[in-house]
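The other protein chains are all here in position, but one chain of the complex has been omitted.
Just so it is clear, A and B label the chains in written order, and each chain counts residues from 1 on its own.
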Amino acid sequence: MSTSSAWAALPVVGISVTNAALASTLRSPQTSLFSPVSTPADEIYRLSLLVLAICAGIFVVVFSLLVYAVVKYRRRPSDDGREPPQIYGSNQVEIAWTVIPILIVVVLFLAAARVIHAVQDAQFPPGTLEVTAVGHQFWWEFRYPSYGFVTANELHVPVSESGHPIPTHITLLSADVVHSFWVPRLAGKTDLIPNRRNEMWIDPHVAGTYVGQCAQYCGTEHAKMLLTVDVQSREDFERWVQAEKAPAAVSDQVASGRKIFETTACVNCHTITGTAANGKFGPDLTHLMSRKTIAGGVAENTEENLRLWVTSPDAIKPGVLMPAMQLPKQDIDSLVAYLMSLH
Amino acid sequence: MFDAQPFSRPVVVSADQDSAKPLFDRVHEWIVTVDHKRLGLMYFCYGIVFLVIGGIEASIMRAQLAVANNHLVSPETFNRMFTMHGTTMIFFAAMPIVFGLANYFMPLMIGARDMAFPRVNAWSFWMSAMGGIILYFSFFGGSGLYGAGSAPDVGWFAYAPLTSRAFSVGHSTDYWIIGILVSGFGSIGTALNVLTTMLTMRCPGMTLKRMPLFAWMNGVMALLVLVALGPLTSAQLMLLIDRYLGGHFFDTQAGGSAFIWMHFFWIFGHPEVYILVLPAFAIVSEVIPVFSRKPIFGYSIMVGATVAIAFISLGVWAHHLFTIGMTSYANAFFVASTAAIAVPTGIKIFNWLGTMWGGKIRFDVPMLFCLAFLGQFLIAGLTGIMLAAAPFDWQLGNSYFVVAHFHYVILGGIVFAVFAGSYYWYPKVIGRMLDESLGKWHFWLFLIGFHLTFDFMHIPGLLGMPRRIYTYEPGRGWDIWNLIVSIGVIFQVAGVAVWAFNVVWSYFKGNVAGNDPWDAWTLEWSTTSPPPVYNFATLPVVRSCRPLWDLKHPEDPDWKYE
Partner (left out) sequence: MAASTIAVPPTEMPLSANMRGRVGMWCLITAESTIFSIFVVAYLYYAGKSLSGPTPREVLDIPWFTSICLFSSSLTIVLAEKAIHRGDIKTFGIFWFLTIALGVIFLGGTAREWHRLIYDEGLTISSSLFGTTFYSLVGLHGFHVIVGETGLTVILILTILGFVTREHAERISVFAMYWHFVDAVWVVVLSVVYFITR
């Protein structure tokens, strides 16, 4: 194949072109591991660059040898039909290509072990925020034990500046099956396993909203178990904490809606602090309107979506565990009005 | 072409004999056969059928994922698709194909007339076949075919407690358990047959050091099956006890453990992938020497590396569990063991390279597939090394990067090797050559499709896309890559369709092959194509690793250099 050299060049050209496009793509989106903003993700990012470099180097060397062999030792049309020298092996060569990989493997192991230790055996300064994340089928529960409140799906943490580090230490539990907490720009993923306590930590340096989702198949709506981490300045975070600590807003205008909520099956699953509603199966709704999304991050928190969600959850998230309540339209209107009052 | 007279005489089968038999009798013969060649062929064809079915399941998934927030199939259906695709491909496509090739060629290559236990062989095949039928019967359960019935939807590794009675209502999990359990018994039967045959049925003069690498690697594979299938069987029995007898093995509400399932499963699961890949190495180790016109470079090292890989593979399983919260010491240990397995694997790649080096490479279709195998398996191994670095896996485990990695191994490595083997050995099995130009069409179409799909699949993983999601949010940068990945499927389907057509067309119209169309050196090429039912008229006597080389080159035989 005399055109084999040309064919061999094609992947190389293709790779370089793709590389340029790739580099810009990889750095921008919201969930890229190449845009870390927190120490665990930073460490992994640096390790990944080293690993990628080593593997790319190995690839270039071995692939070039492969291409070279295919080109140089191809049977020519003018071949005389005699068999080439029959070589059975070579001990020196075998030793060389055993020792070099062993050395590479040792380097990789040491690099990985260092990062494992840095992430898993980290010590936390006083002032670390403690959060407990509980995985449910298909939503996230976040408890703030030091402040005494519970929220859902959107995790708020303070930004952790280098002068004043406030890492967030997250204890991971599960109420049902195995889930996995993954927000790529903040840290690697850690699983939430029932009957087991896992932990992870983040210390985001840059305020902003970071998205992720459940990364261990947990049932029908695994794809829609979305996750947001709101990293706020310390002042904003304190303000948010104060709002969350307050009991639910009470307003006479929505008394009928509140009555419907408390007399229908809603209270079996949901909690609204300061009321009779004390259910633990579904998300805490005390400050529902402080959240930007509903249904595990799937739909924007608007009146229309709330109405749809309460009427027919399956329309937004088929297979979700919340049942359709089969309420008459008027009741739904009052209920939604009540929910919208829960700031 | 050289005709190896001393080992066989041409067999004349009168045309009248065969066509006179009624169809019922001919089918009956195949059902009750204990001949390793027929069983091997049935195993192989069974595997190919399920390969196609698994491919259809994959195509449905890729169609759904081609664009964000798609509504082509419901989440329930999608979840059944990925579970069935994985389960089918591993247990009912890849394993039968591998067993089929081992069954057909192991006795021929070691100069035996059949496997050690022909009746166990037949029993094993039918058990395996039954398992697949049981699993696929699940599609008709529940609400019938609509919504994919009651097919398993718990993922091919079926993590507890999602599989407990509480979270997996209905029988989908039970189909998963029983289908695999039943075929698992067949796998153990075939494995013990392969290993016993390799150890006890070699022809005179064939010491272990003169056995073809194909035999070595399939023998080591068989040993791995014997050791690795047990944990899966046990875990599944435990799950059945939980689901039906009220047991608490994985019942987290009663103090049971979810991650003990994970450990048990992956103690099976990791050696399983080596069970699949060693036979691929076996094929490549036979094809590359013949088409480079040189013996395999470093035969003993290749054997040693194979044994090392098998041994180490028993100690790396928890690299599937880096995210479950093991201690830093446990994580570090599994980084070390996983990285260690790269060394013997790399040695093999270098030895294949060394075989080609200084040779006279012929680019027939089997060799094309082997060359692609080499490049692709290299990449697959390298992404594996990346994932072995546990922190990297913390980000990319359970993401599309992992999906891309293992498909690179299984498709880019194993399936390409199987295609190489099919072009290489079809002449022996059928007696006719597969068409060369159709073969090249197959190769290029499949190569392009494979790379379109699986090269670009790494990117969504790096961008944070987890696996097993029936749809995804737009605006995360995943959209364009998913579309390209899905387009690649079209080329792969086209390639496989060309191959299937070639297989059927060449059966009737292919060039007659003769005993030894490739000028090869192992014993299967010394007998007729197809071989007679007794394989060899007189059992061969060998003096080296390449008995036919010795016959063809009496002035320079291999045994002079032993």
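Keep in mind that, in the parts below, a contact is a pair of C-beta atoms (placed from the backbone, for glycine too) under 8 Å apart; a residue touches a chain by one contact, two chains touch by 3 or more.
These numbers come from a predicted model, not from an experiment.
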Omitted chain's touching partners, listed by label: B
Options B:Phe125, B:Phe249 or B:Phe281, residue touching the unrepresented chain: B:Phe249
From B:Phe50, B:Phe264, B:Phe369 or B:Phe401, residue that would touch the chain that is not displayed: B:Phe264
Sole residue of B:Ala228, B:Met302, B:Val498 or B:Leu548 that reaches the chain not shown, by the stated touch rule: B:Ala228
Residues from chain B at the interface with the omitted partner, ascending: 6, 116-117, 120, 188, 191-193, 195-196, 199-202, 204-208, 222-223, 225-231, 233-235, 237-238, 241-242, 245-249, 254-257, 260, 264, 267, 541, 543, 551, 554
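The working rule: only the chains that are shown with their structure count from here on.
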Touching residues (chain side chain A, partner chain B) in the complex: 1, 22, 25-26, 28-34, 40-41, 43-44, 47-48, 51-52, 55, 58-59, 62-63, 65-66, 69-70, 73-75, 79, 83-90, 93-94, 97-98, 101-102, 105, 108-109, 111-113, 115-117, 119-121, 137, 172, 176-178, 180, 182, 184, 187-191, 193-196, 198-199, 211-223, 226, 318-319
Chain B - residues contacting chain A, complex: 74-76, 79, 153-155, 159, 161-162, 167, 252-253, 255-259, 292-295, 297-301, 323-325, 327-328, 331-332, 335-336, 339-340, 342-343, 346-347, 349-351, 353-354, 356-363, 371, 374-375, 378-379, 382-383, 385-386, 388-399, 459, 462-473, 475-478, 553, 556, 558, 561
